[in-house]
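Heads up, one of the protein chains got dropped from this complex, but the rest are sitting where they should.
Up next is chain A:
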Amino acid sequence: MLVSENRKILIIEDSPTYQRALADELVSRSYDIICANSGEEGLELIKENPPDLIVLDVMLPQIQGYPVCRLIKSNPHFRHIPVIILTLLEGNRIMPEAIEAGADSFINKQAPMSLIVRRIDALLKMSIAAKLFWQEEVIVEEEEISLAGKKILLMDDDLTYLQILKRELVIDGYQVMDVTTGEQCFEKVKEEMPDLILLSLEMSDLEGTDVCREIHKAKRFYSVPVLMLTPTDSREQIIRSFEAGANDCVAKTDNLKLIKLRIISILKRKYFEEEMRKVRTQLSGAEMKMIIANSEKEIQKQFAQQLEEKNKLLEKEIAERQVAEELSRKLSRAVEQSPVTVVVTDTEGRIEYVNPKFIQLTGYAYEEALGQNPRVFKSGEHSALFYKELWETITAGKEWRGEFHNKKKNGELYWEFASISPVRNLNGEITHYIAVKEDITERKRAEEELKRSKTELETQAWGLQKANDSIKMLYKQLEERNKELQKLDILKSEFVSTVSHELRTPMAIIREGVSQVLEGILGDINVEQKEFLTISLENIDRLGRIINDLLDISKLEAGRVELRREWFDLVSIVNDAIKNYKLMDKASAKGVELRTKFSGERIEVYADRDKLIQIIMNLINNALKFTEEGFIEVAVEDCEDRVECKVSDTGRGISEDDLQHIFVKFRQFDRKDGPGKQGTGLGLTICKALVELHGGTMTVDSKAGVGTTFRFILPEYSMEEILREAISSGMKEAEKLEEAFSAMLMSIDSVETKKHLMDEATYNEHLQQIGKIAYHVLRRSSDKAIGIGGCKLLMTLPVTNGRQALIVQARIEEKINEYLEKEALLEHFKVRFSIASYPSDGSSSEALWNRLFPGGGLAE
């Protein structure tokens, strides 16, 4: 039977961790364990169920370890229970307080578990005898235990130490015997039956351990305690001592006082045991048998119970192991199927395991990888320092994390992110290293790619910025130059118009002079003089035309020509022009027929009347100039959305080369044709510009020797479009200038009953006159009037507010009334006005329009 079998140990310890560790260790050695977390709880447990041994922590909550020990030892019922105090101090320093408190032994808490357990074993062995009687009322009288005179046998071949120790013990009153060899020792034991034997562990002949075993072999001496004197307090020596059956051991290097305290402790124990034995012998044989039987029954019962418990424990353990195995299987699968590589090496870095991912990634077979050092994967890109730091980290027990650029079996490089950490065994020693590595080649590549793209983008952005800056700068320069050019252009135009203007006056004087001489006012002139003066006059006139044309063209080019659009009949304009300028006569004088062709009786256009006359006159004169026979035809055709005007002739035509330059300034052809036929070279240019100003186009068709056709097209607007355009453009201008603007609609109503008194022509004549009167009242060139079907007139008055418009209205009314009164028509015509002003009557052209035309449209 083991010493530990059925022995109950109480651990009084407040640290659950330590409690658990110690309990586990003791349970594994078949001890029964009871635990208490405090002194009070421990004392309670002792009373309920006295243990065979108590392990007591010195530091406890509330009652400390020493008082608890004292309480136990002062109770006669429990004082026989051995107490081991767990101290916190290093080594085997003397703990007088522990001995004083009655502790049987003490041990450093930090000592290995195995050592603590051995000490427990040793102490229990001494109290085996007492165990059988723990239920008995073994009461030892409270008395001073005298240890004086106790026999101590001392064995050591180191004479000096022997003498020092002996002298000390003698002083303490012990009866001391000393021997220097094992042989002598055996004899002395037989002769003297000592109370305690002190054996030196290391001797020149027999080892202390051998002597101890030999002594304890004999039953007689089994109860004689042995205190082993070890050379040092090394664990190995202590273990050897206990293994040999020593009851306690102490290092020679320890203070003598400690040795003495140990001696006291052992002797006290022996004293109690002897007391017990005395009690036992005093009891009768029958009683003794009964007690033994009882306790054996009790023991058997307890044994069965323990067996059952142990069974349960085993079952539980099996279940736990199954769970653990299952978990281990799962973990192993996880590693096997892991998407990251796992490499396990021994402490030297030799590979012991690699997972399938590793094989897949590196191309090394499992067998190839085994036993290799991971340095075979080195790409050579990392420095020696890099690897040194790695090893320093992991051998120090820390985890290392970092990136490797490694090489596959086929030489291909790859990046991996690795975490390498040490694996420790139960004793905390490093046995393996485990590396978990993730292939980050793709990520690295993506990063590199990203970095490259970023740099590329930055460069591109830089380039764009630079180009942009340069262009901006050039643009600025260009703008400056443009401004200069514009300035020059304006200067040029101004120069031309000033010069032209200035030329007119002296020219008029010259013309007047020449014509007076020519007309003979200043005296008779002969034929020769007359001829010369005639040529002079013609050229003066031509100069006049050139000056006028120059003025026109410079105005057109500077955009200073404004159209005074109005609604009029193009047919009558053409007829009037031909009549007024006696063109028919001019043509017939040349033997050329001048004819007209109109698509309707009236062809209404919305244009600048004077400018249109200028265009038509220019074209007819041009045709007359170059046509010697045949005809000249002026045709006006009203097409749906436009009016087309044509001036055709049967003249000599224009060559194809010249046709391209026909509208270019100062281009003249056939200059040699002599006087009278000379133009300014600006006429056609002006015509084209004027047509374009109207929003139209001008083209020419010609065939040399057959004739020429000039054609211009005027876009046609609906009345409403024209009126709306007039109002909205006026308003826009006003908005821009932040000025007022007024539109005034004049309507002439004829009194129906009187209308039949006059014919249609007279009636229209009057309407026209009334319109003209109104138009002439408008004094500013910016004021405009648009006739609407003869009896209505829309006038737009910029920079005119409602009140000022009323003044204008009054003036018009006055003039019209004057006229009507004169013509005695006051009763026949009624003139009404309506005014819409911006911003007082509305801030949108739509609002103004609605005010003037409440119906929304023009319909009467």
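Quick note on the criterion: contacts are C-beta pairs under 8 Å (C-beta built on N, C-alpha and C of every residue); 3 or more make two chains touch, one makes a residue touch a chain; residues count from 1.
We take it that contacts and distances are computed from a predicted model.
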Self-check item: Options "Response regulatory domain-containing protein", "ABC transporter substrate-binding protein", "Dihydroorotase" or "Multiple sugar transport system permease protein": UniProt name of the undisplayed chain
Solution: "Response regulatory domain-containing protein"
Quiz prompt | Touch criterion as defined above, residue of A:Thr395, A:Ser470 or A:Gln768 at the omitted chain | solution = A:Ser470
Quiz item: Which residue, A:Ser74, A:Asn373 or A:Gln460, contacts the hidden chain when the whole complex is considered?
Solution: A:Gln460
Exercise. Pick out the residues on chain A that sit against the missing chain.
Key: 459-460, 462-464, 466-471, 473-474, 477
